[in-house]
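One chain of protein is taken out of this complex; the other chains stay put.
Let's look at subunit A:
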Amino acid sequence: MLGRGVKRKWSCLADLEAEALPAEKQKNGEEGPGDEGGFHVAPSESDMSHLQQRQLVLGLCLEKLQHYQAGVELSLRRSVLLINTLRQIQEDMQSDGVETCTSETLLNDVNADSCLLRDDVREDMPVTCPGCSEGDGDDLPLSPPLSPEFPSQEANSSADQPRSLPPATISSFSDAVNAMGYLSDLALDDIFEDIDTSMYETSDLPSAWAAGSLWPISVSLWADEDVKMRPSSHASAGSLQSCLMDLNELDHIMEILVKS
């Protein structure tokens, strides 16, 4: 129970709305069984506009899709529900008349955006999804590798071609790619349009990437163990690596966006 005049800022919802939580809680007066450890909901969401809520939900969706616990399998139900929500938001955005560039995979979008953050690749890349200009999903730079399992990738940060990986890995990678691939029309550009790239052109980032090899080999939104190997994937496993890492960086962005 919060009612001691301390505003609990666990929710970005509370940030968006100016309402004072403590006042509301003290009015209630009831000593519920909640203690300091429990969390509570913000007083009212109806004040938030549709657009605001959509933006918030979109951010949360991406955040949740990226977040995972090392070594523990993601819940398929949760992932499916999140992605369906993402799709719904995309449709909502489209119906609003938001211009979307069609790109082949989510990877493209993500990579395009994260390109803004990197200091080791072409910084003159335009802030549009590369699908529009290039039209080729495989033509993507590899970012520094994540997992110690692929030391051979380390030197080749700008290679475009897929590398050979263990079959089981390829299949689970490609399935994750496929899984995320169907979000092809998602317009992430809109969120990242106003990012000030100067903030991110530091040398700190690469070391953060090197230190944060969080993604295990076979992380996937939904692994497809039944199929031994899919010889042709939509995108290279390598670009998935970069995508996964870029999503990690998206996490940073989202935090910053949300807190600002």
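The criterion applied here is as follows: a residue touches a chain if its C-beta (ideal position, glycine included) is under 8 Å from a C-beta of that chain, and two chains touch if they have at least 3 such contacts; residues count from 1.
Here, contacts and distances are computed from a predicted model.
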Among "Nucleolar GTP-binding protein 1", "Sorting nexin-27", "Serine/threonine-protein phosphatase 2A 55 kDa regulatory subunit B" or "Growth hormone receptor a isoform X2", the omitted chain is listed in UniProt as "Serine/threonine-protein phosphatase 2A 55 kDa regulatory subunit B"
On subunit A, the omitted chain is touched by residues 1, 10-13, 21, 24-25, 28-30, 32-35, 37-46, 48, 53-54, 56-57, 60, 64, 71-73, 75-78, 80-81, 84-85, 88-89, 92, 168, 172, 175, 178-179, 181-182, 216-218, 222-226
